[in-house]
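The chains shown are only part of the set, and none of them has been moved.
Naming follows writing order (A, B and C), and every chain is counted from residue 1.
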Amino acid sequence: MVNEQRLTRWLREVRAGRRTVAAVVRDLRHPPIDHLGFAQLDTHRRLRRGLPEAVLCEGKTSAQIVRLARRIIASGELLVLTRLDPATASVVQQALPAVRYDPMARLGYRLPAHRLTRRGLVVVVSAGTADLPVAEEAALTAELLGSRAARLYDVGVAGIHRVLNAFPLLQRARAVVVVAGMEGALASVVGGLVRCPVVAVPTSIGYGANFAGVGPLLTMLNSCVPGIGVVNIDNGFGAGYLAHLINHASNSR
Amino acid sequence: MVNEQRLTRWLREVRAGRRTVAAVVRDLRHPPIDHLGFAQLDTHRRLRRGLPEAVLCEGKTSAQIVRLARRIIASGELLVLTRLDPATASVVQQALPAVRYDPMARLGYRLPAHRLTRRGLVVVVSAGTADLPVAEEAALTAELLGSRAARLYDVGVAGIHRVLNAFPLLQRARAVVVVAGMEGALASVVGGLVRCPVVAVPTSIGYGANFAGVGPLLTMLNSCVPGIGVVNIDNGFGAGYLAHLINHASNSR
Amino acid sequence: MVNEQRLTRWLREVRAGRRTVAAVVRDLRHPPIDHLGFAQLDTHRRLRRGLPEAVLCEGKTSAQIVRLARRIIASGELLVLTRLDPATASVVQQALPAVRYDPMARLGYRLPAHRLTRRGLVVVVSAGTADLPVAEEAALTAELLGSRAARLYDVGVAGIHRVLNAFPLLQRARAVVVVAGMEGALASVVGGLVRCPVVAVPTSIGYGANFAGVGPLLTMLNSCVPGIGVVNIDNGFGAGYLAHLINHASNSR
């Protein structure tokens, strides 16, 4: 692979007449990418996207997770392990005692070497008690990435006054995450009350015609309220990430 | 077929000894139904179900509709023609000038010979302007069957205050019909505000992930608010019928 | 939060000149809701909706359920715990011995302090033996809320005479709940025989093309018989609740 150092050396050799022009052209030709060392997984994601990579643990072995986590910790970068079940978490923690684990959010993490100040407000709203794991995954993710997060839980539309009551808090948010299973109507109601973008997360909470989250997913996609972006069913991490990105934009400019 | 008159005559003949017991037993044996003239379509539906039969026009020829309508009018019973498109309606009206037609609700009808007093309040709530045809079908059906109907239209959840504003009216209803397309969240919000049963009608209004009404249908079935009964997509007639039935029960006892 | 007592006190202070008009306006301004203490979960649901709130146990921890149940019992209100599995039930009962548990219906409950007289008849009809848990959930729910409930079980359409036989009972009902899995045809057959509203509950009983209840759900939504309101698959609680609401309307006016 051609990185910046190697390219510089080659050019110097061209200048010095120790390397032909044709040789350099040939070496640069084939890969239509990445001449400047763009590729190292865990050190460049932040450069390109502004945030480090997280590790989705579902479908990976404990050994694979530990190896990836060790490498990220070694780089001094923030470590986030998502969908980490308790059994695997304890294996990871035995190998890497620096890793902390939140069983409700199913997140393992280790803060980066450099401290970050949390700025801007993300409000995470959830409809029911059973939606808490996804809501906590969103809230904790936003916090780990550098946002402040307020939690507004159990405010389902069956008692609409509960969410209306939180109007002042909602108006202060720079991004709102709405987490709802069952029929998922909360996203539209909240969306109609706020000025900022809403990230809607359908959950698989419910039964029958909920179809493991399809019900609230369709509700959120069909919302008559503009300004709502939907993420995958139960994707609390993605919601927290997107909300932080929106909040972060407000901060950094 | 054995109707009440015939049965009475037979029994009198038995009493008079002009007919054997065995003959009557034999005549009553084979058909496990309908011994009392129960079968005449348009005169007995009201006896059994309390309401007359309506004619679903979709899939029927104009000639078939006219023939059925003429027979119902002749019986003095209420005539309701549902899903009657304007072109067919004008054919029907040429043949049967007594039939009235509401193009918005796509209903043809003729009031029964005996006047009825409308009693009890059914409130029909709709989310958007495009839901009006289904909402009108529900409201007019309830009125034709004998309920008073109040209309509360265009109160979608994007501006939640609009429906909250109607709280006093909603609290007075004996049955509420909620008509909503898009994400259909209105049913849950209204359901959380009323004391009476709610009949929810998903409509096929929307696009994309609405899937011709599947979106709001799932929303309504999954509602976290108990007390909601759902009817088929775009089934304004069924909703008005059910709401009247609920309202009527309150009146008649 | 502003409740009635507080508002009364404020107004008296205004009258007495001990509080300015501007201060009261300011305190009432921001939350567009709930000035009269409307928000306390378990004491005001009954005021607004006429019935208390039930607790859906699925997705909640035992600790959360116990805490909610204790609070509702303390308020003297009816406690209903739905979808309560036996293991959790015994944890709840250890903490709260006053709670009774019906394993068939999967309902935990405690009657309210004030005795209620059961009035009006809800008939719960079920197609097969395997539908019993959902049917019992509906019947017991209606009874707990204050309806009398008659059970008419195992009358599937394979032997149509079984349901026809119950015609007199069905005609006496103020609301009928039909619980059916497999193809769910029973709802239409019963709907064609009664004068009162029918609440149809599809169950997930069946296999193959039943698709965990989608088959009977579609059957019930597509019914050619008007007067049927459908609730979610396996939602016995919702069906009993809605049937009681309909029955109750008949009683209270």
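One rule holds for everything that comes next: contacts are C-beta pairs under 8 Å (C-beta built on N, C-alpha and C of every residue); 3 or more make two chains touch, one makes a residue touch a chain.
Keep in mind it's a predicted model, so treat the numbers as computed, not measured.
A.B. asks: 3 identical chains shown; how many in the complete assembly?
C.D. replies: Full complex: 8 copies of the single sequence.
The rule we apply is simple: only the chains that are shown with their structure count from here on.
A.B. asks: Using just the Cα atoms, superpose chain A onto chain C and tell me the rotation angle to the nearest 5°.
C.D. replies: Angle of the fitting rotation, chain A to chain C: 90 degrees.
A.B. asks: Taking all protein C-alpha atoms shown, work out their mean, then name the chain whose own C-alpha mean is nearest to it.
C.D. replies: C
A.B. asks: Most remote chain relative to chain B, going by C-alpha centroids?
C.D. replies: For chain B, the chain whose C-alpha mean is farthest off is A.
A.B. asks: How many angstrom lie between the centres of chain A and chain B, each centre taken as the mean Cα position?
C.D. replies: It comes to 50 Å between the two C-alpha centres.
A.B. asks: Compute the distance, rounded to whole Å, between the mean C-alpha positions of chain A and chain C.
C.D. replies: One centre to the other, that is 39 Å.
A.B. asks: Provide the C-alpha centroid distance between chain B and chain C, rounded to the nearest whole angstrom.
C.D. replies: Each chain's C-alpha centroid was found; their separation is 25 Å.
A.B. asks: Give me the residue numbers in chain A that touch at least two other chains, ranges are fine.
C.D. replies: 128, 158-159, 164, 208-210
A.B. asks: Per the contact definition, I'd like the list of chain B residues that touch chain A in the complex.
C.D. replies: Touch list, chain B to chain A: 127-128, 156-160, 164, 182-185, 188-189, 191-193, 206, 208-211, 214-225.
A.B. asks: Which residues, counting only chain C, touch chain B once they are in their complex?
C.D. replies: Listed in rising order, the residues of chain C that touch chain B are 32-33, 48-51, 54, 161, 164, 174, 192-197, 199, 217, 221-223, 226-233, 237-238, 241-242, 245-246, 249-253.
A.B. asks: With touch defined as at the start, can you tell me which chain C residues reach chain A in the complex?
C.D. replies: Of all residues in chain C, those touching chain A are 1, 30-34, 38-39, 41, 45, 53, 56, 58-60, 64, 83, 202, 204, 212-213, 217, 232-235.
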